[in-house]
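Left out: one protein chain. Kept in place: all the others.
Showing chain A:
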Amino acid sequence: MFVARSIAADHKDLIHDVSFDFHGRRMATCSSDQSVKVWDKSENGDWHCTASWKTHSGSVWRVTWAHPEFGQVLASCSFDRTAAVWEEIVGESNDKLRGQSHWVKRTTLVDSRTSVTDVKFAPKHMGLMLATCSADGIVRIYEAPDVMNLSQWSLQHEISCKLSCSCISWNPSSSRAHSPMIAVGSDDSSPNAMAKVQIFEYNENTRKYAKAETLMTVTDPVHDIAFAPNLGRSFHILAIATKDVRIFTLKPVRKELTSSGGPTKFEIHIVAQFDNHNSQVWRVSWNITGTVLASSGDDGCVRLWKGISFPLWIPHGLDRDGPVMPSSFLLLLLLW
């Protein structure tokens, strides 16, 4: 059912993150050896390392690609308390012949006092924007107003989460009915069992992000979090990697019913909970249509979860805003 190929990574230390670009023809890896490597796929399907450079003075935790509308741009974050933005420079023809390209640092984001644990670009309809989160419990949102000048980034928002943050996820929905939204997970293991997942929403009136929801039922450390791509649903789907895999739906309550001007209120339902990894779950990620969720845990397995209840995506009947069927079911496919 699956075919695997391997590439010798050539990093001198542990790899912490791997990331495909938008089209799946380039990938980036980052490592405790403080470097990032970029790999390109050739026409015949082989992968070659086209760039390798030192990016930070500490372990690099995450690396991520911007949308290609902004060019060839990467962001990385590190134990060294910084995040950085990199741009590929079109090289000399000699370099191209040798199959090498150069990446230059456009900016360093130095506001964090502690290790920066995640960095994610915002959906492209929001412009060139990214968010970082740190062990100091603060989520920072930066914007580059001029996409042709990547050295100018300004800190637009600082969101205090009060708990050490481990992961963030932007809501990819570009629907006008949805305000920009970001989910933050915390792996804080201190005994005050505060809820470990918070959702912040941008308010057009105050021009600030305000807390919209806290998922009260998630009390164990959260390692990864991911909104699913939205295929025209009115509600949102969020996957969480914690001591198990959990999937929540967040259905916006109609605005007339809430106090106007405040953040949206949501009806929260848990639609799935899987403990098949029998261990901590470290990563969750959706495929591009949001029909399959992948998760990995301590057990050396990546599991693929497929939603096969059609009403999970569209409630029965033509009304897309109808109630979510709670008894949706998922098929488990085990991968190695």
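FYI, a residue touches a chain if its C-beta (ideal position, glycine included) is under 8 Å from a C-beta of that chain, and two chains touch if they have at least 3 such contacts; residues count from 1.
In this section, contacts and distances are computed from a predicted model.
Asks: What is the protein name, per UniProt, of the chain that does not appear here: "Phosphatidylinositol-3,5-bisphosphate 3-phosphatase MTMR2", "Nuclear pore complex protein Nup85", "Phosducin" or "Sas10 C-terminal domain-containing protein"?
Replies: Its UniProt record gives the name "Nuclear pore complex protein Nup85".
Asks: Looking beyond the chains shown, say which of A:35, A:55, A:82 or A:117 touches the absent one.
Replies: Among A:35, A:55, A:82 or A:117, only A:117 touches the chain that is not shown.
Asks: Can you list, in ascending order, the chain A residues touching the missing chain?
Replies: Chain A touches the missing chain through residues 1-20, 22-25, 27, 29, 32-33, 39, 43, 47, 58-59, 61, 68-72, 79, 88, 90, 115, 117, 124, 148, 223, 229, 231-232, 271-273, 280, 282-283, 285-289, 291, 294, 296-302, 308-311, 313-314, 316, 327-336.
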